[in-house]
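Have a look at this one before I ask anything.
Every protein chain except one is present and positioned as in the full complex.
Let's look at chain A:
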């Protein structure tokens, strides 16, 4: 008999505790909604007023850093950090040169264009450029390339 009473008291206690928790959660939710009425609004609606950037700053696709077009290999972040403050990355990607060429260009930018001392980073930058933007010997004149063929209708 005593054991039965203890059992039902335990059961009642459990119910009271669970109900208490439910009431607290509901109260908390109501309070939160009062403070921040927008929490239940889907974030998609926010996007209509502030469009997300088209290209993520760090997106790399097929080995190329999408925002700059630079080959995403060791040292490219350092190139972005030191070179693209003053000129576009496509001034790099359209050019070609060996180690000596890029070193000379850096010297010239330091002497005349206000480029800062690159310190130890210069080696990393030059190695990156000389490897990924090396000159290509094409003879006295390269073949035509990247031809987009189309039917000519006259």
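Rule of thumb we're sticking to: contacts are C-beta pairs under 8 Å (C-beta built on N, C-alpha and C of every residue); 3 or more make two chains touch, one makes a residue touch a chain; residues count from 1.
Methods note: contacts and distances are computed from a predicted model.
Think of the chain that is not pictured: of "L-lactate dehydrogenase complex protein LldE", "NAD(P)H-dependent oxidoreductase subunit E", "Sulfite oxidase" or "Methylmalonyl-CoA mutase N-terminal domain/subunit", UniProt labels it "Sulfite oxidase".
From the options A:19, A:59, A:73 or A:91, the residue with contact to the unseen chain in the full assembly is A:91.
Considering the complete assembly, chain A touches the hidden chain via residues 86-88, 90-91, 94-97, 101, 105, 113-114, 135, 137-138, 140-142, 144, 147-152, 154.
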